[in-house]
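Omission of a single protein chain aside, the complex is shown with its protein chains in their original locations.
And then subunit A:
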Amino acid sequence: MRRPLSHRLLGLAGKIAVGLVVAFILLPAVVVTMSAFNDKAIMNFPPTGFSTRWFARAFSYSDFSSGFRNGLIVTAFASTIALVVGTGFAFVLDRYEFRGKKAMEAILTSPLVIPHFTIGLGFLILAAQIHAARGFAVVVVTHVVLVLPFVMRSVYVSLRNLDARLELAAASLGARPGRTLFTITLPLLLPGLVSGWLFAAILSFNEFTASLFVTAQATQTLPVAMYNYVREYADPTLAALSVVYIVVTALLLTIANRFLGLGKVLNVEHGR
């Protein structure tokens, strides 16, 4: 029996709508990738010829390589500090009841609500007061605050999914609290910790708005260097750099998926 025409039309319209949404998500990446291979010194779409010289320029431009190095330094420190601090807070929020718990939770997640430029500006003013506006410290501190909510969320969800009886079982078997932490709790939290760190690292490495305020020439991160570049030049170097960005991030996620499983990294619980 054939379905009525109206049903088939509806089904077709649905497929087209889904296709459009998916295309829309990928569209910017596709446009940038294609223009990265343009042979002219302007970013236009569709490209008029094929060249890889903009990739060569992206890798040789010194502001980019120093920005990349600075970004790695800031990201490594910021996401590691955020992981330690965020894990501590997630433990406290998960395990203890106390007055002001809700308020603490709200404050810890407030960087999601407060605009990045406000946070950047605030830290810039503070850093200027103590003459620390030109170093890495202020950049790292700013990034820690920005990525903390994401780390905390990720660890908190893993803690919620952890069966408290496993820790009780370990205790009943004679394990002191420290041993339980290192042999039971942390190994079982590892996927959450890794995913939290990974999110923090990606966010920190890509962060622009707050970084614009708190970085100086010597500490500018890659997104800031890219912004400064685009103010002077309009050639496809930035597009080429974007392609590198996409490829490296995808590679990192693939490796994480290979070793930990993306479901675990993203904290997705599969029904058995």
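What we mean here is this: a residue touches a chain if its C-beta (ideal position, glycine included) is under 8 Å from a C-beta of that chain, and two chains touch if they have at least 3 such contacts; residues count from 1.
Here, contacts and distances are computed from a predicted model.
Chemist: Suppose you had to identify the omitted chain by its UniProt name; would it be "Succinate dehydrogenase/fumarate reductase iron-sulfur subunit", "FtsW/RodA/SpoVE family cell cycle protein", "Spermidine/putrescine import ATP-binding protein PotA" or "Heme exporter protein B"?
Modeler: UniProt lists the chain that is not shown as "Spermidine/putrescine import ATP-binding protein PotA".
Chemist: Among A:Leu72, A:Ala171 or A:Val244, exactly one should touch the missing chain; which is it?
Modeler: A:Ala171
Chemist: Given that one chain is not shown, which residue among A:Met34, A:Leu188 or A:Leu252 touches it?
Modeler: Of the candidates A:Met34, A:Leu188 or A:Leu252, A:Leu188 is in touch with the missing chain.
Chemist: At which residues does subunit A meet the chain that is not included here?
Modeler: 163, 165-166, 168-177, 179, 183-184, 187-188
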